[in-house]
Structures are given as C-alpha cells and as structure tokens.
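Got a structure for you, written out below as structure tokens; questions coming shortly.
The complex appears here minus one protein chain, its other protein chains still in place.
By written order: A, B and C. Residues from 1 in each chain.
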Amino acid sequence: MSATTFGSGIRRREDPRLITGNASYTDDITLPGMLHAALLRSPYAHARINGIDTAQASEAPGVVAVYTGADTEGDIAPAPCAWLLPDSDLKIAEYHCVAKDTVRYVGDIVAVVVAESRYQAYDALDLIDVDYEPLDAVVEPKKAAADGTPQLHGEIEGNQAFHWTVTGGGDIGEAFSQAEVVVKETIVQQRLIPNAMEPRATLASYIPATGELTVWNTTQNPHIVRFLCSLVIGVPEDRLRVIAPEVGGGFGSKIAVYPADFITIFCSKKLGVPVKWVESRSENYQATTHGRDHVQEIELAATADGKITGLRATVWAGMGAYLSTAAPGIPTILHGLMLSGVYDIPAIHEDVYGLYTNTTPVEAYRGAGRPEATFMVERLVDLLAAKLGLDPVEVRRRNFIPKFDNGHDVVTGLTYDSGNYDGALNKLLGESNYEQLRAEQAEARKNGRYIGLGLSTYVEICGLGPSQVAGAIGFQGGLWESAIVRFHPSGKVHVMIGTSPHGQGEETTFAQIIAGELGVSPDDVKVIHGDTDNTPMGWGTYGSRTTAVGGAALALAARKIRDKAKVIAAHLLEAAVEDMDYDDGKFFVKGSPDSSKTIQDIALMANVAWNMPEGVEAGLEATTFYDPPNFVFPYGAHLAVVEVDPDSGNVDLKRYVAVDDCGPQINPVIVEGQVHGGIVQGIGQALWEEGVYDDDGQLLTGTMLDYALPRADRLPDIEVHSTVTPSPHHPLGVKGIGEAGTIASTAAVYNAVIDALAPLGVEAVNMPLTPERVWRSIQAAQGRN
Amino acid sequence: MFAPQFDYYRASSVAEAAALLEQHPDAKVLAGGHSLIPVLKLRLAAPSALIDIGRIDGMRGIREEAGQIVIGALTTHSELAASATLQSGATALSEAAGMIGDPAVRNRGTIGGNVAHADPASDLPAVLRCLGAEFAIAGSSGTRTVGAADFFEGLMTTAVEEHEILTAISIPSGSGGQGSAYAKFSHPASRYAVIGAAASVTVADGVCSAASVALGGLVPAPVRATAVEDALAGKALSADAIADAARCVGDSLADDEVLGDVYASAEYRSAVAHVWVSRALTAAAARCG
Amino acid sequence: MEFNSEYEFDAPPEAVFDSLTTPETVAGCLPGCESLEPLGDDRYEAAMTIGVAAIKGRFRGTVAMRDMQRPDSFTLQVDGKGSTGFARGEASIEIAPNGTGSTVAVQSSAKVGGPIARVGQRLLVGTAKMVADKFFACLRKQVEGKPDRS
Partner (left out) sequence: MTIPVSITVNGRRYDREVEPRLLLVHFIRDVIGLTGTKVGCDTSQCGSCTVLLDGVSAKACTCLAVQADGASVTTIEGLADDSELHPLQESFWNKHGLQCGYCTPGMIMASHELLRCNSDPSAEEIRHGLEGNMCRCTGYQNIVRSVRDAAETMQGGTS
C-alpha cells in the first residue's frame, strides 16, 4: 500500500462543494412545473376519524389537489416493516400511509395538499376540517404492557409487537441463587430525537408518457428506497430511479422509507408533474423516527471478589404506534446479543418486550441497541465496584475478556473478531493521568467540591453483516455490499458503490482505498454513490457498515483489477504472468523494476485494446459483491470528568478522553471526526436530550426551543486517542467507527455524575441528568441520610 | 415554516405608526422581529397586518441626558452589550443583553421588541425592573411615561396599549459606589432564562446602603425580591451575608405565581433561585467602585 | 394541564351561582368571547379568541354545564378547537359561603393538543390563569354591582 494515501489524513474530496454552497440537497432541487405537498398530521395521539371535510381547502388559492386516505386506497400499500424478527411472536400492525379511520400518534398523516407554493399548501392545511373522536392513549412502554391499558391495534393483544429472549451460557437462575453479591438497577433509556440537521424531503417526478419515476430522497439507503417503493407504489424497478443527492446527516432517522415519501410519489403519479415535500423541524420532531425508549430492569450476579457470574434483564421497548422499517431488530438483535460487553460473563438471560404506544415510531438511532446494552453493562459494573468498595478500573480488569486476535465466543452466540480491552483501558488511564485525577478528586471532596470520574469500556457489533446471519435473524435482505471499479483510458477511476454515505467522508476514504490498492492518486478517483441508475445494488449506510463492508467490496474489486492488469502488463513486457511483480501502481518483471508499466499504461491499453493478451477482454473494470464472513467488533475505553454543583444540580463536563480501536485507520482525521461527533451525541443523551410526551401523547418537546441539543459552548475539548487491532477477517483489517463514540459516552458521563455524587449518597438519577433531576436526587439522598 | 398572510406597512415616524395602528385594529408592531416572526411562522398568531417601525429615525441608540441613560426602543441587543455607557453605568443591562439568544439574534433583536413582547423567560424585563427603568410610550394622543413597576403587568402583558408604541427606555445613570450584574440560568435549548436574577447594590462606608434585586424567568412578570433587599441593608457584603440574604428570595415569590415547565418545575425553580440571586449580588458587589 | 384558583365575592352564593350560569353574563365577561349560542340542555356553542400578546388563536366549540347544584357547585365542560390546536377540559366550580360573601374554588384540568401544546406549553397555565382572573374580575363587578375592587 502507498503510505502517503492509505492511512493519511488528507483533506476531504467532498468539501469544496459543501463549503461554497454549491452542493445540492433534496430541497435545493427545483424542477419545471414542480408543485409542493404539505401534510395534515393528527394533533391527537389516538382518535377515530369520523369525517374529513376538504371542500374549503380544495378551493383555496394555488391548491391543485387534496387527498385523504380514501383517495389513496389501493394506490399506496401499507408501509412495510422489513425486519421480521423470528421466534418472537412478531405482530406487525398495518401502517396505512394516510390514516384510514384511526390515528395513533401525533403526526399520523390524515391528508395531503398539493399546491403551487409551500405557503399556499400550508394555508390550505388550516382549511381542512377533520372530525376526530378522541380515544385514550398510552405512551410509556411498560404501561402499554399492563392490563386495562388503551389498545392501539384491536387485533394485537396487549399492545405487544413481540417478545424476544436471549439465553446463553450457564443456568441464570443458579447464577443468581449462588451469587455472593447481586446489584440491580432500573434504567430508563429516554426517547431521543435524532435531529439530522437536514430535515427529511422527497421530490418525485413521474412522467406519464414513459411511466418513469425519479425520486430524490433524503435517505441513507437509496436502493432500499427503490425496492420498497416498487412494492408499495407499484412502479417497476426498471422505471424507478432513486437518487440520494447530498444528504445532511441521518443517524438512523433516514433508514426508514416513510409514509410521506410514498405519498409524495403518489401525488406526482396522480398529477403527472413533479411534487416536492419537505418537512419542517417541528414536523420532523413529530414524524421522523425517534430512538431508544427502553425501560430496563437489570441485575448482575458476582462473587465477593468481583467476578461476574451472571447478568439478567427485562426490557420494555417502546416501538411507537407502528413498526418502522428496521425497528424490531434494534432492541433485540443489536442490543441483547451485546450484553456480554467486553466481559467474560458465563450466564446471560434477557427478555425484551416490544410494545406499541401512541407515539412516533422508533427506529435505529446512532448506536441502535448497542448504546443501550453498553449502558446496562457499564452501569452494573460500576454498581458492583461501588458495592465492593473497589475502583471501577479494578472490577473491569477482573472481568475483561483477555486479549485475542482471531475470534472469541461469548455466551450470547456471537464471535468477537479481535480485541485487547485491557490494552485500551491502560492507554486511557495513561493518557488521562487517571491516578492523578483520583487524587485531585479526593482533594476536591475535602473542599466540598463534587468531582466525578466515569469510565465506559465498550465493544460494539458493526459491519452488518453476513447475509446468512441477516436472513436467520429475520432481516429481509442480505447485508452484503457492492463496488464497481472502472478505469478510464487516461487512468482516471470511477468507483460506483451500492452503499450511500451521507456525511461520513467515504468519497475520500474510498478513494484512499483505491489509492492504496492501485497506486493512483486519490485525486484521480471519483466515488459515485446515491443513484440507483448509476450504482450497483447495495444496502446502505447504517450500523457502521459502509467502510467495514463496502470498503471490503471495493478493496476486493481493486485486487481483481490488479490481477487483470498484471496479465496485461506481462503481455506488454513480454514476460510470464508468474514472473510479474507489483508495487505502488507499477507492474514489473521481478528483479527489474526499471522496466515497468504503470496502472495508467495498463488502463490505456485495456481501453484502446489493440494489443491485448490472448483471450483477455477489453476494459479494466471489476465488480465485487462482498458478503462478510462475520461482523466486526470495534472497542475502546472512555473517561469523563464532571463537576456537579450541589446547590443547583448543574453538571459541568470538564474533560473527556477517549481511546478507540477501529483497526487500521484509512484516514485518521476522518476517524477522529467520527469519534468527536459520536461522543457528543452520547453526551447529549446523558445530559440534555429527551423527547417528552404528556400522558395524552402530546409531544411537549416539539421544537428546538424545548429539545436540548448539544451546543458548542457547553462542551469541553474532546481528547481522542486510539489503539490498532486489525480485524482478522476483513481484507483491510478495518472495523467501523461511526457509532463508537455514542455507544461509549453516555455511560461514561453518567458514571462520572454518579461518582461525583457518591459522597452525598446518590445512587441513580434518570437521564437526561438535568439540573432539576440531579438536585432532586441529592435532596432525596440527603433526606434518607 | 410558513406564516399566514398579512399586510405590511412601513412607518417613517412614530406618529405615522400610531395612525397606522388606529387604522388596522388587528395589526402588530414589527421591530427586529425576533419575538414576532417565530410566532407567525408557527401560525400561533394571524394578525391582519404588521406595522414596521424598524426604520423610524431617532428610535435607535443610547445617550446620556440629565442623569439618565436613554435607550431608543430600536437599539439592538448587540448595541446594548457593546455600549461603553451601559457597561459602566448599567452593567447588568449590557451583561444581560449579551446573554440573549446568540450573536445573530442579538444583531437583530431590539430592546423595545423584547420588553413589549414581555415573555416571562426573557432577560431584559428583570434587569429593567431592577434598575428602575422608565418606559416612554407614544400613541396618537401623545406620549406618556410608565415606571417599571407598572409597565410589566403580567404574563406577556405590558402597559403598552394596542394602539401605542414603546419608543424609549431610560434608566438612572449609575452613581458612585454602585454596581450591578445579571446572572442567568439559561435553558439549554431555547436559551431563555429559566431563572434570571438582576442585582444592583450601592456600598457606602463598607456597608450596603441600597440594593435592588429583581427576578425573571420563573414568574409571569419580573418581581422585586424585597426580602433579599431588606436582608442586605446595612450589611457588609461578605460572601456569607450575600448567601444568607439570597436565601430570603423565596419570601418574595408567591407560590401560585411561579412558572414551571417540562424542563424545570416551579418547585425546583423556587428552591434554587437563591443560587442565581447570590451570583448576581456577588458580581454586583464586586463592581461597586 | 391543571389549573386551580380561588376567587372571593362580596355577594351570596346564590347570586354568584346565577351569574356564573347565565350565558349572557359569561359571554360578556369571558375575554375574547365572540358568541355563546344555546344548543339546549345547558349546552352552548362558543366562538372565542384566546391568547396573550402576539400569540392568539381563534377557537370554536361547545360549553356544557353539568351537575348543577344551586348554589353549591356545577361542572363546566369545554371542548374547542382552532388552527392553533385543541383543548378539552373540565372545571369543577364550588361556591362556598364566606362571611357575608362567597368563595369560588375552581379546579380544572384540560387536555391541550396541536401547535399550542407543542410550542406554548410553558405559557399555558399562565394564560389560563390570566383569562380566569380577568373573567372573575369582570364577573365580580357584575355580581357586586359596583366597580371592580382590585
């Protein structure tokens, strides 16, 4: 590999268009004759629709059409759920894109207006009169499971979407009955609103004469959008082109294919002109999928010297009113299978109940299942340390899975690929000067100041994933990735990938992979993605999989090119193929590096092709469909330092140090950026963010005025370090890094706050750790003492 | 989001604005727009017309006259924050203005618009109550002046009648030995005040000879914390004296008036208000030169 | 949303009760009330504008008086909607003698939805209190037959 390209922190190739305002996001695209759609959404969390009067709206200035559920009947199939969790009694409620007779969350779509301008479309929404008959609502997952609770879907008993279990290792009952120490906690993983800065949008253009449909969509996975649109709207895939232009972040919220997308397409098809729909931020809060929303009852069994002997949990996971595209897999597969964390735990059992509630559907949100698992395990380990009077470092060390570099089985059934968890922790302790921090903490306590240190040691499953496994766990698709590498005559390269990054920087890192494999400059490589007409099928960017799976596909395609190029080079140099050698873009006869052909020479010959070896086709391109043999398992150790003001309950995050291991880094600057962003999202969950519904299902944090996102002035510098443990099964040894920070940081910050408050007797506070919650926990603890 | 339709009239004088308000009974006054436009975009209001006073000459700027600092209603928060006159003569006001929203908001938002909207969570009302401001209000029948105690009548309600315009705000120039400060518990999302405490103290012969403390954020309209003021009278402003006095703040908060929301309950706000009162007093005391 | 308050009247409970249950008086005192048309059976169709300062919404809906126990108590049920959202609520109103006058205790709870719930929730209770205060101040003037004391 070329040392100057692979592994170097070069500037991103995406940026020139983004920093000059020249990039086109979906809402930036305007087509001739385009109309605008606006959606009327239910203000009730649960209500029967007794009638809809659209007469006045239809007559309003600029209005071209108004459609209700009755108008879309037969033209838009219910929105599909694509993760059919096996062995879980999964019950999928029909998700009508436009509500038929009942609305089940604030934001459920009731009607659509198409008008000449957005202002006119919104004016007309105010003129639609809907006769609602309000019904009782239920918003908390555990309440939804209780007897006598309002039922969302008559045919689905007890609001239960599924009941999934994982059992592994020894007898869990015995582990607890024999335990010398047991620690327990109930954790609320609050509801989070992803808040990609770009709101969701769809532009659909249907040409009646040809039956061709083009859809621009803010999506993380354009090929899945095409596939599902063809099923739901009935436009065949050969006439359906989906384009994810510039996409402004997703964090899981742009995985699902939404009712709004199907409705916009329906409108274009019905009217024969382009139609665009763009959500407002408050609409995003109501209708774009949320994340987390678990109630977790957890307990850990251990010996008196701190060795973990069992972990048991029951989780109530709120799914929202309907099951979003990938939702059932999040609190189950991506959560329950990770409960061993970085520890050797001999017995694990978890029950997960997925429950329908009168709330916005829940989906993957950065980390998706794994932050919830890490938080559980890291909380329990800290509780165990507190109970035994040991430093949290010590309890972790006593339970870490020892260093391994080619496979380690955990009792949940996964095989971790490689890891050195103690190594990461040691590096963290050194970089943060942990011993000194503990001394400073002790000193501060003497002076009445409450400083806390919080650790989080994590491992995550990513690079989703082997297709056989995906099938076995009910995902309605393989999870392979594809890449086409095409050399043009002048030696410039086009790379077409099926996955679709949306801010992560793969236009740069993938060019670096090609540079590393084929010795061309990254500047000579154009990475094409996000257009189903120009790219091979692929599954998209989520689960930290684009580099881990798509990158592998690309590396293998490049190696195919190298093999073919070697044959051509041998022919041109009149040597035997087996005598050829390759280094950094040059092919030469072994021992004679001066007589060589560059990859550019070969590209020219392969494309003009007037002197090709016998039986070798013209062209220099290769296609690979890569199906990973296993997942990849990045890991790391994080430390947060906080100070709590006991008078107000305010938490001040003073320092944050991270050590992450994602294997070899293609571009360390981009890796560091992913870690920064991920950490801050996890800090957001710990300290500020919460989607709050009242008991009637009204979203009280309905705008950015109420939902607190992390801001620059509330954060310290984030210190990022790394270790490098290659994945044994990946062609480049790389793992994923997109979610690592989020998976680790919530627990680190939470543990730090509890550590700070330990002298006051506080053991638990619900997240987010707002000043009032912290203050109340102090008051309660002081009352007890 | 997209506001409903309204008509628009640009006034070039206070008299013209007052006349336009008479002609359009359902109209709203537009200055910087940072209170009004968000409300319009969310369709929480649908006035028939906006009367834009943003270009009226002479309603902008800060000047000193006859022991008063006179601030034109169109003066922006940025101008308040950067004003040397205020920084020395009414520190709490420039300090609070610098904490409103963010730089872009401060560049457009005006003091007049802010106080006329009188959002309970906004910063300036408490400061102006603390500093004993007077408000000049103009209507078609002339102008009148109202003191801060009478200006803020209740939740988002001021002494400015429907057909009137707030034109200027004056505050007494600071005297020797006086210092003022504003301390804010900022909402992490909206940046509005969960609790805002403004304090002005005068020290003579080493003891507090005058104190004014006002609270905003947690009450429908700013209130003076007279119990705190009384507790400070005649005391040397030590850390303990300030903390003890600040703890009297609850006596000035009527239980049924304290506002709560999903982020911070009324009970909590009442219980911790003393922390910010104490901070404001400490900073104000340190500024008594 | 929950809202409780008490109001003192310098008039006997009967007079207060009668005033509070007379549609014309209520319509005249309720801030922003545009109309209150009887539907029979102590139900009325109402149209009103509610709001504070710049935030204002026009609502229409029904008002019903239930469990009338003259002069002690009655229940008010309100169901209204407008472009800024909807509100459904119930208020129990108890009138107790207090010396020569009476005390009116209002205990109400409401379900509020739509845009006002989403963005205005921090102002809802304050607004309700302001509307109620104005209403009772006006009513007091009418019942006591003399200028508002406050």
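To be clear about the criterion, a residue touches a chain if its C-beta (ideal position, glycine included) is under 8 Å from a C-beta of that chain, and two chains touch if they have at least 3 such contacts.
Quantities reported herein were computed from a predicted structural model and do not represent experimental measurements.
Within the full complex, the chain left out of the display contacts the shown chains A, B. The chain not shown here is touched by just one of A:F227, A:F251 or A:Y626, and that residue is A:F251. Across B:L30, B:A118, B:A225 or B:A271, the single residue that touches the chain missing here is B:L30. Where subunit B meets the omitted chain, the residues involved are 1-8, 10, 30, 33-34, 37-38, 40-42, 50, 52, 54, 78, 101-105, 107-108, 189-191. Residues 9, 11-12, 14-25, 27-28, 30, 119, 194-199, 246-249, 251, 280-282, 502-505, 669-670, 672-674, 676-681, 703-705, 709-713, 715, 717-718, 741 of subunit A touch the missing chain (whole complex, contact as defined above).
As a convention for this text, only the chains that are shown with their structure count from here on.
Distance from the subunit A centre to the subunit C centre is 49 Å, each centre being the mean of its Cα atoms. Separating the CA-averaged centres of subunit A and subunit B is a span of 44 Å.
A separation of 31 Å divides the Cα centre of subunit B from that of subunit C. The set of subunit A residues that touch two or more partner chains comprises 126, 282, 700, 703, 705-706. Contacts with at least two other chains are made by residues 83, 115, 119, 121 of subunit C.
Of all residues in subunit B, only 1-5, 42-43, 185, 187-190, 192, 262-265, 268, 271-272, 275 touch subunit A in the complex they form. Every residue of subunit A that touches subunit B in the complex is listed here, in rising order: 118-119, 122-123, 126, 280, 282, 645, 647-649, 688, 692, 700-701, 703-709, 711, 714, 770-772, 775-776.
Those residues of subunit C lying in contact with subunit A across their complex are 83, 85-86, 88, 111-115, 117-119, 121.
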